[in-house]
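All protein chains of the complex are present and in place, except for one that has been dropped.
Chains: A and B, in written order; residue numbering restarts at 1 for each.
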Amino acid sequence: MTDLSIHAPDPSQRLWRRLRSEYFASPLGSILTLVCVAILGLLIWWVLDWTLFRATFEADARAAECRANGGACWAVIANRWRLIMFGIYPYDEQWRSALACVIVIATVVLSCLPRMWGIIRLAAIWLFAALAFYILMKGGALGLSRVSEEQWGGLALTLFLFVSTVVIGMPLAVMLALMRRSEMPVIARVTGLFIDAIRSLPLLAILFTFAVVLPFVLPAMLTGEKLYRVIVGLAIFFAAYQAEIIRGGLQGTASGQEEAAKALGIPYRYRISRIVLPQAFRLALPATINQIVITFMETSLVVVVGFVELLAAGNAAYNTGEWKFAYVEVYVFISAIYFTFVFGLSRYGAYLERRMNVGRR
Amino acid sequence: MSNRQAPAIEITGLNKFYGSFHALRDINLTVSRGEKVVVCGPSGSGKSTMIRCINQLEEHDAGTIRVLGTALDDSVGSIDEIRREVGMVFQHFNLFPHMTVMENCTLAPMLVRKTPRAEAEATAMRFLEKVRIPDQAEKFPGQLSGGQQQRVAIARALCMKPEILLFDEPTSALDPEMIAEVLDVMSSLATEGMTMICVTHEMGFARKVADRVIFMDRGEIVEEAAPDAFFSNPRNERTRRFLSQVLGH
Partner (left out) sequence: MGFVGLFCATLLGLVIGLARSSKNAPARLLGTIYIEIFCNIPLIVQLFFWYAVVTQLPNPRNAIQIGHVMLTGRGLHFPGLNVTVLSAVVAIAIMIAALFVILWIAVARRFGRVESARRRLLSLGVLVTGILGAAVALSWGRIPETPLVSLPELRGLNIRGGFQLRPEIYALAFAITVYGAAYIGEIVRGGFKSVGRGQVEAAQALGLSPWRVFSRVRMPLAVRAMLPILINQYVWLIKATTLGIAVGFSDFFMVIAGSITHSGQTLELIGILMAGFLIINFSLAAVLNRVNRAIALKGKQIGVAQ
């Protein structure tokens, strides 16, 4: 009706309003803002100061110099990074370990790209990666010297544990989930008991059992290397939790779909693989990513059964006499590595979720 | 504190933007005490936005709103005072699920008006009887049907003894057989003299109850008239089109 020249409030006005409502809404709010900003400022200054400004970066600096500078003593990393990354892998062959790590990371990154999503393609690259990893680390072929599993360590070991657990555990989880909803009550109930039992036990106990107890209980033939026993333990633990997550996804999928598929005469294996599972996975995706992230963090538990993975390597790195004071720097370094992986995985999970949700509805 | 002589609601030059989208364009509206106003219009026309500005659930960008003589500005004190005198009934009921019906109704009077519990409960029962569900007083909202929940919501708003009642599409979320019971309650409220502004698609209700019908489209008030004139002789082309869509099927 009227033709007033009213414009949208200009951005500066809106910014001011937003500032007011978000930062200074009331006296209490204003105080809170100031306090938080002060804390933030102090934190940032303190962190920067310690890690950069007053830090010692030269590799041959020692305790006295570090203390004089007052900041972080990154020399410890410069000196001990090999230990942290590769454990007690023989010095000359560490390039193999490094290469193996790179291959694993590259494979994981590749699998995350939507373009590589096809069962055949995924299976192929994972198989190749597994083979390459094994050959590189173990040696004994292609002119590479042999390095037994006991010497595998550091970040490489952590990655290996993580990847093997997920690769073995995931199909196992799917199997368990399907068995639990089987129409034969015996199978369903036994599987249910098994899953619940595993989920009630702490991971440490399971690792212990597999690593230490099993050799006494099983005949020597069935007992493999400690590393592989531990991986089996980790995989079973992962599978139990993941099976429940998948079950949740299955329950959320409308049962009418499966009935329609049955009515059309589609056989079981296609019903499951083409119709039910894809939808279940879509629903279960956030929880699955969460579980995978947790698994990565749990690999650090194997330190208790005697593996020199990332955490133990870090402990060893600073526990020698001259570096004993530099534990903070080492832990920060290790934490940064964990953080990168874990945070990266979580962010990727969020991206996946968004992607999946765009397709539905 | 409310000025007895002032009109219930006075809106002048109201403008609101969502980002750069001009949601309300220069709205001018005066509602006298005891008047029943029905606002209708296509979705996205800004009707809900307008009444939500009246109790400041939405903030306006330009113009003044005077409720019961008091101008609405940004000070927190004035907003809470106004909200005591202006009740609102929502499209999705918005009852508090963790409290019984009785608790839903007595919460605000006890906390805001400092009414003693016994008196608040007596008032609540009175209004629950008026909306015809006194026997559900100890139930939880989740145990009631949609129509019952909306009637509880009306009772809850009434327990604050407001001077003005705002209705934001109160029957749009209800199954058809429950709409009638809610509209009955609203009609009886109207006959008792409550000042009401009602956003709704229920034209029968408008014809029966309203003193004035307002048609909004694209953020502005296109036409307002008494219900007879409005429905039989709409002046504006847009109004005519809307009415034929809503009434003609």
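To be clear about the criterion, contacts are C-beta pairs under 8 Å (C-beta built on N, C-alpha and C of every residue); 3 or more make two chains touch, one makes a residue touch a chain.
Predicted model only: the values in this text are computed from it and were never measured.
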Touching the absent chain when the full complex is considered, from B:Gly41, B:Gly87 or B:Gly219: B:Gly87
Identified contact with the non-displayed chain, of A:Ile39, A:Leu52, A:Val109 or A:Ala350: A:Ile39
In chain A, positions touching the absent partner: 21-23, 25, 29, 32-33, 36-37, 39-40, 197, 200-202, 204-205, 208-209, 212-213, 216-217, 297-298, 300-301, 303-306, 311-312, 315, 324-325, 327-328, 331, 334-335, 338-339, 342-343, 346
Residues in chain B touching the chain absent from view: 55, 57, 76, 80-81, 83-84, 86-88, 90, 92-98, 107-108, 111-112, 139-144, 146, 149, 153, 156-157, 160, 173
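In this section, only the chains that are shown with their structure count from here on.
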CA centroid of chain A to CA centroid of chain B, Å: 53
